[in-house]
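Rather than the whole complex, this shows some of its chains in their spots.
Labels A and B are assigned to the chains in the order they are written; within every chain, residues are numbered from 1.
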Amino acid sequence: MVKVKIIGATGYGGIGLIELLTQHPEAQITALVAREEVGKRISDVYPHLDGFCDLPILDAADPRAQEAPANVVVFSTPDRVGMYEAEKILETGAKVLDFSGDFRFTSQEAYADYAIRHGKDPVHAAPQLLGKNAYGLAELHREAIRKAEVVGNPGCFACSCILGLSPAAKAAWFDPMSVICDCKTGVSGAGKKLAATFHYPARYENMNAYKMAGHQHVCEVERELSLQYGEPVRITFTAHVLPICRGIMSTLYAQLKTPMTEEDAVAYYRTFYKDSPFVRVYGSKAPIGSNCVARTNFCDLVVSVDTRVNRLRVVSYIDNLMKGQAGSALQNINLMTGLPETLGLMRSGMYP
Amino acid sequence: MVKVKIIGATGYGGIGLIELLTQHPEAQITALVAREEVGKRISDVYPHLDGFCDLPILDAADPRAQEAPANVVVFSTPDRVGMYEAEKILETGAKVLDFSGDFRFTSQEAYADYAIRHGKDPVHAAPQLLGKNAYGLAELHREAIRKAEVVGNPGCFACSCILGLSPAAKAAWFDPMSVICDCKTGVSGAGKKLAATFHYPARYENMNAYKMAGHQHVCEVERELSLQYGEPVRITFTAHVLPICRGIMSTLYAQLKTPMTEEDAVAYYRTFYKDSPFVRVYGSKAPIGSNCVARTNFCDLVVSVDTRVNRLRVVSYIDNLMKGQAGSALQNINLMTGLPETLGLMRSGMYP
């Protein structure tokens, strides 16, 4: 039985992972740690968990939190929390999975580039672990994740864009300076922190582009696509927020070097992902929408070509809190602990 | 392995049951029958099922449909379909579960009363089966369902009202003429049939009361509450539709005969439902909302007393497509086939 301890248990990422683990046949939660609501049962705060997880919310300093056994410690925390704790945890023999940007980069330089771009301290607090870590997108780094001591769970937008363009990048189909990622997210992508712009009445029937000066996920996308391509890929990225709860739809454009049919593109994508059970590839006539992946770990890709102007167009659908967060996290935990990759995750969504 | 055949597989009830059965460890689907989309794979029409259920949609007359083995045949069909087929199915040794009003009543008189009230033919087509059937609300009729050859799955509103008031009715706390059921449902309660009033733009930010002259679920509620009470109970029932997808919230009022505290009422309700794993009872301070039960088989009851006027007030929350339909259906299938009542159903919802 794999033992999991969750730090930051009361945010959307923590809750999502609790929900999944209560259904997992080979894993159990040993402790929940958070800074808010300490002392209450998690199911008092989130009554949908009543009868499924009634563990107390513990302060990080609580001995019960410290002494709880763990094979994996999950940090569902903001940037620059996990990096200060990881080393100590590794010393206990546990592995670390971090939801923030702390371990998404495998060198100090890459981390610094990321940190500077969105106004954080560029000095990593655990540089000795960079290189021992893996980027937690199983579809591209399955083996590295299995072996890594520390895994950085991907950003939600990044996950959708990278899965949507990696096959084309690997095949070097497009001009690497021509990529545009037009991304639309439900509001839950911003987490549970209150904000005037996410107050229900202010958000109702209201959609907008935001962070137009630069979104923190751009670094991940450019780094991973460049890795696949073998040359630097540079993107224009626009984040939009829409008045739904869950879901990301990223529409991805790239100028093809040579003409190509949709059929060929779809076939190649399917081959690329043939060993990835959570990616499903479709042509442009399939009736795919974000509801096909809602509350699941799937990424559905609709691959097409605008032949009039020779442009690849991929629409990538994920649930930002599942494949974009807790689902990928469990997929990573499975890999990190030697369990089957799909355990506890292979479930369809519900319609409507 | 329990074998299930679904007639009317492409409606919300059918799809919901397919989703549940693909996760069920002891049941499998043997055939899907519908009148629309015949010949396509169910997952071509509902791509969220891609990889989970790729069975073809068959015409009722198709030999593959006729010959598929079944322990239970489910009719997810409108009124007056299942009643014409049930006898033949029973002869094959299978049991019948019907989602319509056809088998919710156990006498010709009760059926006729129901049928007349909402403008249908009052003559039941299989009167010989009335009396061998059970009303499929496990919390009240668990043993009868286990033994019945035919089970009538409850109406969604009815389920919420009956669970909300049965303990008080059983204890005869209230004046049986004083009951008011003020019920609010998401739009999915009306099924997938297109209607101007459920066209997305027409329904957006739009709520209204409807069928004020009389809703077809009233008969079930009055019959079951009267059964518990031991005297005729008569209700005023108002149905409202709200611009959400899933969820029923029924606010139930009844004039108490003698004063009572909330604490006593809650305690009694908990005792009443102590062997019913899908009913959770709370006092008025618990932060319960329809999201606590969304996409689950739970009914969450908030029990309170307006002591100023000596009135019982219960708020009953269910997911209309789960406890109100496919979830109760699977709970009944489990009972009808000797499986544990909660198999394949004991799962929390997801937040947010």
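As a convention for this text, a residue touches a chain if its C-beta (ideal position, glycine included) is under 8 Å from a C-beta of that chain, and two chains touch if they have at least 3 such contacts.
As the structure is a prediction and not an experimental result, all values here were calculated from the model.
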item	value
Entire complex copy count, 2 subunits given	4
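FYI, only the chains that are shown with their structure count from here on.
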item	value
Rounded Å distance between chain A and chain B, as computed from the means of their C-alpha atoms	37
List of chain B residues in touch with chain A within their complex	12, 15-16, 19, 22-23, 46-53, 188, 192, 204-205, 245-246, 277, 280, 282, 286-288, 291-296, 300, 321, 347-352
